[in-house]
Every structure is written in C-alpha cells, then in structure tokens.
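With one protein chain withheld, the remaining protein chains of the complex are depicted in position.
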Amino acid sequence: MSYAEQMLRTSPTNPPVDDQRLTVLAQAIEALFDCAQACTACADACLAEDSVKDLVRCIRLNLHCADLCATTARILSRQESPELARVVLEACALACKLCGDECAGHAAHMEHCRVCAEACRRCEDACRQLLASLEPPKLR
Amino acid sequence: MSYAEQMLRTSPTNPPVDDQRLTVLAQAIEALFDCAQACTACADACLAEDSVKDLVRCIRLNLHCADLCATTARILSRQESPELARVVLEACALACKLCGDECAGHAAHMEHCRVCAEACRRCEDACRQLLASLEPPKLR
Amino acid sequence: MSYAEQMLRTSPTNPPVDDQRLTVLAQAIEALFDCAQACTACADACLAEDSVKDLVRCIRLNLHCADLCATTARILSRQESPELARVVLEACALACKLCGDECAGHAAHMEHCRVCAEACRRCEDACRQLLASLEPPKLR
Partner (left out) sequence: MSYAEQMLRTSPTNPPVDDQRLTVLAQAIEALFDCAQACTACADACLAEDSVKDLVRCIRLNLHCADLCATTARILSRQESPELARVVLEACALACKLCGDECAGHAAHMEHCRVCAEACRRCEDACRQLLASLEPPKLR
C-alpha cells in the first residue's frame, strides 16, 4: 500500500467513505507527485538539449505543471474545503493537459518528453476521476 | 519600484502592454507573496494559541491559501499560457476568500488573524483586478 | 521502473555514471516525495486529534520536513551544482531526523505518526546513502 493510502487510512478526520473512493483519492495524490517530479526533470532535460531554443514553451509548461501538481497534492492531503479542492483539481487537470500535449509533440525524438507526456496523461486522468467521484457542488 | 515590477519591465518576453496593466500584474504578484507569508505565519501563530482546538479549520485554510498563493505567484511570473493563469487566479481568489472570511471571524480576539485577514482581502482583490484586466477567454 | 528513474535515464545531461549510483539518486528522489506527502498528511491528521494541543511541535516539524523534502527532491531533479545538493541533503536529513524522532514518540498511540516516522526514517537513510555516494567536497 502506498504512503498516500496509508496516511489517508490512519487519519482521524477521514470520513467513513467507501474503500473505492479512498483509493481514487490516494491514486490521484500519487499521480500528482509523479507528475510534479517528471515535469521538474523534463524541464531540466529540455535545458540540456541542443534544440533548447525550440523547447521554451515546453519548459515553461513543465514548470507551471510541476508547481500546480505539487500544490494540488498538498491540498488533497488536507481534509478541508472540497469546494476549493474542486477548482484546484480543474486547474491542475488543465495544466496536465497543456503540458502533456506539448510534451507529446516532442515525444518522437525525445524520450524524456515521451515519459513526461505519459505522467501528465495519467495525472490528468486521475484528477478527472477524482473530480467525478466528488459530490456535485451545491446550487447557489 | 518593487522587484516584481523591475523583473517584469526587464524581461525580453514582455509584450508592449501599457504601463497600467503591467502595474496590475506586479501588484498581484506582490500581494500573493505577502499573503503566502501571512498565511504561513498565521497557521503557526494559531498553533501557539491556547484555543488551538477551535482553530483547526483556520490553520488548514491558512495552509491551503499559502500553497496556492505561492504557486499562483510563480505561474504569473512566467510569460506562458494566459488560459492557465486565468483558472489558477480564480482558484486562488477563492482560497483567499475562504481563508480571509475564516480569519476575519477570529480577528476581534487574535491580532495575527486580523492582519492575515487583511492580507487575504488585499490578495483576493488583486487577483480579481488582474482577472478583469485579462483578455476575455475565446468562445469555443 | 519509477518515473524518477525513467526521467534520470532519459536526460541528455546525465553523465555516464554507473547504474548503481543512478539507482541511489532515483530512490532518494522517490523517498523525498513519499516523505513530503506523509508529513503533509500527518500534520493534517494531528490537527484532527483531540490531543492537538500536545502535538504542536509534531505539526510544525511535519510542515518543516514536508517543505524541505519537496525542495530537495526538486534540486536533485536538476543536474546542476553538486556543492549545493550536498548542503541541502544535509539539511534535509536533519529535518527528517527531527520529524522522525518526534513522530516516533507518538507512534504507540497514533497510527499516522507511526507511518510518518517510517517515511522519515527511510528518507533520512536515502539522503545519507546519496551523500555517501557523492564525490567528497574539495578541500579549500
């Protein structure tokens, strides 16, 4: 069992949600940390490429995505404010999509972009699955 | 002139926007760093209060808000993806509102919450002013 | 293979180090992200305990450790400045030790502290193993 899941299962705050939901949350947290790491490393690998001048947008999206994934993982690790969790997850899924699309465009000739695109896709999916499992927002 | 404004004025990416717009962006970045600091310190001050048990929601919102303000400031410091900047600013304004409201509720008897509520309000305003100055999103 | 290891193996900067060394680095990066997550979640779980007043030092060390582990993981994900990597690893190992000792003291009656103490120990070990594998600093 991952640390993320162990920590969720041992928190006294944790509402008695069904196991499946808790697993979806734990998987999202893990995917977010994986993506934050992959994006940080991909930005650095892009900087080392001869073609760095053509990779400026990729590097910037990598840095955006790394920052937002790390913050989203932290926010999901605290049991407070599902309303905020929802909008942050939406923003993070967009960052993963933008970065994943950009990296996918370089994947044919750069292995680090191929691996990073995969991490972004998995993270975007995990964010969207978690969003789907959350209660719908109250009508105002 | 603040470092945020100096850095914006000396970036080669910087589009020739009018001065007023650049000032709004620089002020938002400064307000975000101020709010990130105030929220980090307010969480710590709440932990030192005898009434810490009644401040759990305040501490959690402080931590959420500090993380999201810091990430938003970084994203705004990079000249890429206004589409992402927009949704992150919306999320951050919500975090500032939630945290500012909570701190305001304790402001009468805790000075650190009064100061932090003020930093949250100023930051929420700065985020909304910047949002108002951005180009409207394209219709899809 | 973890994303951290895949990213290291596909970076063009990566010096032709032996496989064992690269594995030590990848394991440190993973342990750092695990520890950052565990500490963030442990701080939140402590806040939900009835005995929160007795857990203030634990929460603060959790927050210190989470921040420093996340930053150390990012710095190790960039191929620049082994001199800086060394001092940051030393500081991070100390944060893990302080937080691991504190959590271990609560482990008998709080499961989240037991899990977090384990994550801190593993991370401290991983930092020290990586330090041992680095070239010795030059004499001044």
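We just call them A, B and C in the order they show up, numbering each chain from 1.
Rule of thumb we're sticking to: a contact is a pair of C-beta atoms (placed from the backbone, for glycine too) under 8 Å apart; a residue touches a chain by one contact, two chains touch by 3 or more.
All figures in this text were calculated on a predicted structure; none of them were measured in a lab.
Engineer: Which of C:M7, C:L47 or C:L63 touches the chain that is not shown?
Structural biologist: Per the contact definition at the top, the residue touching the missing chain is C:L63.
Engineer: Among B:A45, B:C65, B:A91 or B:L130, choose the residue that contacts the chain missing from this document, as touch is defined above.
Structural biologist: Residue touching the chain left out of view: B:A45.
Engineer: Which of C:L8, C:L25 or C:A95 sits in contact with the chain that's absent?
Structural biologist: With C:L8, C:L25 or C:A95 as choices, the missing chain is touched by C:A95.
Engineer: Where does subunit B touch the missing chain, residue by residue?
Structural biologist: These residues touch the chain not displayed: 3-4, 6-8, 10-13, 29, 33-34, 36-38, 40-42, 44-45, 47-49, 66, 70, 73-74, 77-80, 110-112, 114-116, 119.
Engineer: Write the list of subunit C residues that the hidden chain touches.
Structural biologist: Subunit C touches the missing chain through residues 57, 60-61, 63-64, 67-68, 70-71, 74-75, 78-81, 83-84, 87-88, 90-91, 94-95, 98.
Engineer: Going by the touch rule given at the top, which residues of subunit A touch the chain that is not shown?
Structural biologist: Residues in contact with the chain left out: 43-44, 47-48, 50, 52-53, 56, 59-60, 63.
Just so it is clear, only the chains that are shown with their structure count from here on.
Engineer: So if I superpose subunit A on subunit C by CA, what angle comes out, to the nearest 5°?
Structural biologist: 180
Engineer: Determine, using the mean of C-alpha atoms as each chain's centre, which chain is farthest from subunit C.
Structural biologist: Measuring from the centre of subunit C, the most distant chain centre belongs to B.
Engineer: Counting only residues that touch at least 2 other chains, which ones in subunit A make the list?
Structural biologist: Residues 70, 74, 78-80.
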